[in-house]
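Every protein chain of the complex appears in place save one, which is left out.
Moving on, here comes subunit A:
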């Protein structure tokens, strides 16, 4: 990881900045302070030697970023760098980024394993957050006030009821562009704007009876004047007599709202939330400032994107024309004109060429400003056009970079409404602001959902086109345990009921939480171990506070995602250590890299597979790419010297895989012996039970293993031959199918017979009904997302295992999913 050095005249400031930055990086990044002088009587100043020492103290192969305050800090930092040994000097970067913002941004960026250049860039961008909050000084290049007032004048009174709304504005621009004139237009003493530009004409907001003043320079004056008169006579293209009703521009797709009038999705993560809906399509998208030197490339990217979106829009327009007639189609003319608005396009191009902004950022900046302008319009019709601008903006952004890559920024606590959300996006959410997530696609066990659960964010998924019924800023109430969504405008009473329930839930939650760290012992004195599934140190911390008795599944693949090269041994070591530290000595079961399937990582070079879930996944990949695997094993062995960890291989389907993996482990241990590096010989080895084949060779496997952990999500998927991500199947995808329950029973019995430990780490573990059933089947160890633990422990304390055995003794005869559900509810 890139280290950071903070140089300041003030010792306190430098140390304070380090503290802030460390908070960001969760102490994972090495950050040193070099502040002040060692002179008590005048402590303010900078000291090149101190800086040199600080740099050396955090020296890292990945580079060292030095941030400093002013004057002598800069000069002394340079001096210090020159005094360093050449090897270190080469990896030091003195960065002009703002000290505080830069340090925080750099720490965050370094933590995710970015390289020195990327960290520096992020540091420079650090100021942006503040800029968006306070508003950066806008140089308004295009409202040049002097352009206007020359030329011959034409006056026109707006004749139609709705004024110069989108359609007439489009016409007006078209008319202007037909003639060879320079035309500027104004209304109500507003600054003149170019009549050739739709974005500017639109912002005039002229209403019926207002006088439009045109200033015309050019040869085609009279032809233009005639065309304008005709346009006025035509009532600006609107039907006369004032009967026209403006249609909703974007007719929402027919929504399937069920009979009772609420929206039903797939419950994904428990909890009740009430709040404002933020529909991600519009203003929640944000693009960070990015400087790109290859402006030409960016320019091309931008131009191509605009062309593509324009031709797409043209196609839609044609279709609309066919299906709904001219009037509906015309609204797309507005979109097309936006896409060919020379003024705006030029503005974007200039930002790319002169400021070296990335295509995405330049476009985003210009069109967001335009959107904001429309939002401030007094005319409601025009104000609504802001959403058209946002739509076009996002379409082009999507073409440029893929909207799914954009990070989600919420400015106030809200419920996020998205088409789809990725796991990395979920992890990057500000948990203080996200009250809930509802998504169009996704299932109960998609990774984003699982992450939402472990972050404790209520979530509902699989809404399909019902999602269109939720408009931005609507107040909605969601219940993550039932999957029901209410709109306040249609169901105010339900929202109130949810509020009451939410309060009750909170109270119960507090009660359970206070007992979370106590052991889970049933009323007939059977002790259970309740562990947590985690993917990061952050989640481990959450798990610990929720009373986890250890980590049952630490998914390491997230360490490998969103980066260009695999994490080095040292970085892995640090992160694993952090997870162990956060668990304060409780056992941590670490699953080795599980790639493939729905977790593609480009640099691993897994070829396009026609059936990725049946392809090079998990241990299969690792056994073919031993270098990556051995690096991880080395880091794990080293951790085992000081911490209580166990390792677990994923996707094992045959004994050969265990043997091969163990051989590699033995090699790693031998190498460590040679280098005199400590590790624990007693570290336990286990596998995930998720490929059904292993059910049939448990005795053979048991000889080489210390434990089994059943992953019900994949086991179910493979047993039922049902893609867990496929929303069309999600109603039937369930670990409660009799076939799965019987498989579980067989595995648990088999393990107990062989005297090998067995636990369960799938999502099934977080269903209290299932806990009772599984206890009857003989399972004593469960692993689940942290926030669920207090509830499950509570459920266990209130149950009686012998009763459960009695109650569920007929389980082998259950025949349908419904029967199982009924039996355990």
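Here, a contact is a pair of C-beta atoms (placed from the backbone, for glycine too) under 8 Å apart; a residue touches a chain by one contact, two chains touch by 3 or more; residues count from 1.
FYI, contacts and distances are computed from a predicted model.
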The hidden chain: which UniProt name fits, "Dipeptide ABC transporter ATP-binding protein", "Simple sugar transport system permease protein", "Xanthine dehydrogenase family protein subunit M" or "Dihydroxyacetone kinase"? "Dihydroxyacetone kinase"
Residue among A:22, A:60 or A:76 touching the omitted chain: A:76
Mind listing the subunit A residues that contact the chain we can't see here? 37, 39, 42, 44-49, 70-72, 75-76, 78-79
